[in-house]
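The complex appears here without one of its protein chains, the remainder shown in place.
For chain A:
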Amino acid sequence: MSHAFVEVQQAAKRFPGAKGGEDLAVFENVSFTLEKGEFVCIIGHSGCGKSTIMNALAGLDRFSDGVMVMEGKEIDGPSLERGVVFQNYSLLPWLSALENVRFGVRARWQQWDGAKVTEHSLRYLEMVGLRDVVERKPAQLSGGMRQRVSIARAFATKPKLLLLDEPFGALDALTRGVIQDELIKIWTRDRQTVFMITHDVDEAILLADRILLMTNGPEARIAEAVEIDLPRPRNRAEIIKHPHFYAIRNYLVDFLVNRSATMRPGDLDKNGLRYPKSINPVDLGSPEANPRPVTDDSTKVAATPNATPLTVTPKETHHG
């Protein structure tokens, strides 16, 4: 067996079919690994089961099949070793920003005295630029500020694995950019392993070391793992000037727009346990290696420089 930090093997999620019909599989045979200190994003259309995978890693949900192992121990139930940042922030509204972070820190280090908990919490709130509003309740904070509190709470407990479920999905583009920068800063300091769901291709390229691509559900699979070899530290302004940027971006957009819907689950399942094929889009420069020439209209639009961040419109499915 390999010894990756986190291993997910042949995971599946099925729901019972209507009236004795066949079970409906959201995804099948999903396997992947996370290395320590790696930042991995997962992209796919709504309904492919990304959130189920995330919740299972968090211990809040269970796969119908498959195993998850972290540092040699099976993941079974929630743990402080795995911190979660939810899309809807999930702050406790009766507690102030500081108290929300303290809630996490106190749970993590129960032997700490009050002053130490407060000091530690304030340090992380300061990192996300919220030093001046720590006494405010979540209802008195903007969406961006709330998500910062949530991020501060998650990082402050120093989990070994950090799970981010579309943390910026509800934020406007400007706020999103600012908080992405803060996330990079705070992640660069602590180098936690991060697993993040996103719908935003640019966000994934900016943040990730690797991007897992999921085909459309039902019967979704992780098709490929795209390696992002752009140099770090990255920032939003510089990254688009990098020669590899558009090769990567076009590859991802092409996958989401075209290939995610047409890939056959059967082709991806051939050999039982199978980790997604590693792809480096930059190496696919020659036309014959490129799975599909970039002639398609939608990819042309996406390939226009300084385009607005392309976000995959969530597609409604019957079991989103």
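Everything below uses one rule, namely that contacts are C-beta pairs under 8 Å (C-beta built on N, C-alpha and C of every residue); 3 or more make two chains touch, one makes a residue touch a chain; residues count from 1.
Methods note: contacts and distances are computed from a predicted model.
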| item | value |
| --- | --- |
| Protein name, per the UniProt record, of whichever chain is missing from view ("STAS domain-containing protein", "Heterotetrameric sarcosine oxidase alpha subunit", "Nitrate ABC transporter, permease protein" or "Isoquinoline 1-oxidoreductase") | "Nitrate ABC transporter, permease protein" |
| Given A:Gly49, A:Gly66, A:Gly104 or A:Pro167, the one touching the chain that is not displayed | A:Gly104 |
| Residue touching the undisplayed chain, where the options are A:Val40, A:Met68 or A:Val84 | A:Val84 |
| Which residue of A:Gln9, A:Ser46, A:Thr118 or A:Thr157 touches the chain not shown here | A:Thr157 |
| Touch residues of chain A, complete complex, unshown partner | 58-60, 78-80, 82-84, 86, 88, 90, 92-94, 103-104, 107-108, 137, 139, 157 |
